[in-house]
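== chain A ==
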Amino acid sequence: MKKYLKIFKISIKNNVTYFKDFIIGNVFTVIIVIIFFFLWKKLYAQNIKTGFTFQEMMWYLIVGESFTLNYNRIHRNVAQDIKSGDIAYKINKPYNYTLYILFDTLGRNLLDFYISCFISFAVGIALVGPIKGYKFYYLFFSMIIMLCGVILNHIIHITISLSALWVEENMPYAWIYGKIVFIFGGLLYPISLLPKWMFKVNFYMPWSFVVYHISKTAVKFNWNDFLFTFLGQVIYILMFLFLMLTIYRRGVKMLNVNGG
Partner candidate 1 sequence: MGVITVKDLRKDFIAAKRKGFLKREYLKIEAVRGISFEVEEGEILAFIGPNGAGKSTTIKMLTGILNPTSGYARVLGLDPQRDRKKLTYKIGTVFGQKSQLWFHLPPKDTFELLGSIYGMEDKELKKRVDYLCEILEIKDLLDIPVRKMSLGQRIKCEIAASILHKPKVIFLDEPTIGLDVVAKKNLRSLIKRINQEENTTIFLTSHDIGDIEKLCKRMIIINLGQIIMDDNMKRLKYNYDNKKIISLRYAEDIDFNLEDVKILSKTNNAVKLEVDMEDRDIDDILLKLFKLGKVEDISISSRPLEDIIAEIYSIRGEV
Partner candidate 2 sequence: MLMEVRRHFKMLFSYVKFNLKCSSEYKISFLTQIFGMILNNGSFLIFWWIIFRNVNIIGGYSFDDVLILWGLASSSFGLTYILFGNVRELSDFIISGRLDSYILQPADIVLNTCASKMEVSSWGDLIYGYILLILAGRFDLKGAFLFTLFTVTGSIIYFSLILLLNSLAFYLGNVESTKRILDMFFLAFATYPEGIFDNFFRFMFYSVLPVGFSIYLPIRIFNNFSLLSIILVILAALVWLFISFKVFYSGLKRYESANIMEAKI
C-alpha cells in the first residue's frame, strides 16, 4: 500500500503544471451552473415536475458538475504505454500497472476534485443558498459516496482504456462512455426525467452510480438512499476491479506471446 501512496503524492506535486487548464475548467463549470440557474428558473416557473424543488435541483446539478474531471489523461497514457511498448517494462516492476495508473490519476484528479467541490459549494451558496434543514453530518456521508463515485469512475475509465491492447484507439470508447454518463448517468439532468422504462434500466447501471445516485442522495439525504448508493458502488467497484485486472492479465499474456 505504501508504494501506491508514494505515487499518489508525487502526482499531486506534478498537478501544479495542469493548474491553468484546471482553472479554465472551473470557470467553465461556473458559467454552466449560471446558465442552468436561469434555465431551470424558467422551467420551474412553468411548474415542471421533477421530484426536486428548484433549490434542490440546483444543488443536484452543482454536485454533478464537480465530478467532471480530466479522464482523457488515463486513455492517453495507457494508449501511449502500449503503443511505445513501455508497458512491457512496467510489467516487470514490483507493482501492478493498472493500479499504478489508478493511483497516479487519482493523485492528480482528487486535488482537482476537492477544489472543484469547494468552488461549486461557494457558487451554490451564492446562487440558491443552503437547503433548509440540511444537517452537517449529511455532508460527511455525502462525501463518502462522492469519493466512491470518483474512484469507481476512474476504475471504469481504466478498464475501458485497456481496449488499446486490442484495438488501435481507445478514445472513441472513452468518448462513448463519457456521453452515456452525460445523458444516462444524470450529469445534465436527473435521470428520473427520462421516460419511465429508460429510467428503470439506467437506475441500476454503473454510470448512474457515478453521478445520479450520488447527487440525489447528497441533496435529498436519507439513510435508505445512502446505503443503496454505497452498496451499489462497492459492488461495482469490486466488479470493475476484477474486470480490469482480468483484462489486464489477459492482455499481458497476449503481449508476451507476441513478444511485446
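Regarding candidate selection, all candidates are chains of the complex that A comes from, given by their letters.
By our rule, a contact is a pair of C-beta atoms (placed from the backbone, for glycine too) under 8 Å apart; a residue touches a chain by one contact, two chains touch by 3 or more; residues count from 1.
Predicted model, so just to flag it, every value in this text is computed and none were measured.
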Complex member in contact with chain A (any copy), out of 1 or 2: 2
Touching residues on chain A, where the partner in the complex is candidate 2: 20, 23-24, 27-28, 31-32, 35, 38-39, 41-43, 46, 48-50, 172, 175, 179, 182-183, 188-189, 193-195
